[in-house]
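Note that this complex is displayed minus one protein chain, with the remaining chains in position.
Then we have subunit A:
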Amino acid sequence: MERIYIDRQLCEACKGCMLACMAKHNGENIDTLDLLDTSNQSANLIEQSSQGEVAPIFCRHCDKPECVEACMSGALTKDKETGIVSLDQNKCAGCWMCVMSCSYGMINKDTNANVAFKCDLCKDREKSACIENCPTGAIELIEVGEGRA
């Protein structure tokens, strides 16, 4: 199965990945993306660590996902084969248990609806939008063996 691998050293904090993610999620491309529209939401984040270093934060699609554990409605599931932790917004009850349980803060409230919102690794696309738009190669999909974190 595949995971997003982050090389912090390569990240230039251009936020290109965030733009791509926003565009993907609202069906736009970056050129037409309205950056003043606060309902545009990105599943990934480029932050600064307390030491002042750039810290790209992406959903880890954890081996033992706390969010899935916490979800009572069955909206969050981990695919055994692909490893992807995905969210079915139709089943989401908006209880925010997952939001509170993720230690990386990678699942959040959807800005447009009363349901959760998270990275789905762009499973509907050939290549994840963020990776496609990263000019430095700081984020990549790598193959990891079964059971590796």
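Methods note: contacts are C-beta pairs under 8 Å (C-beta built on N, C-alpha and C of every residue); 3 or more make two chains touch, one makes a residue touch a chain; residues count from 1.
One rule holds for everything that comes next: contacts and distances are computed from a predicted model.
Student: Out of "ABC transporter permease", "Carbon monoxide dehydrogenase", "Oxidoreductase" or "Response regulator", flag the one the UniProt entry gives for the chain missing from this complex.
Tutor: Missing chain, per its UniProt entry: "Carbon monoxide dehydrogenase".
Student: Out of A:29, A:82, A:111 or A:136, point to the residue that touches the absent chain in the complete complex.
Tutor: Touching the chain that is not displayed is residue A:136.
Student: Out of A:33, A:54, A:70 or A:115, which residue would touch the omitted chain in the full complex?
Tutor: That would be A:54, which touches the missing chain.
Student: Just checking the interface: what residues of subunit A touch the absent partner chain?
Tutor: 11-15, 46-48, 54, 135-137
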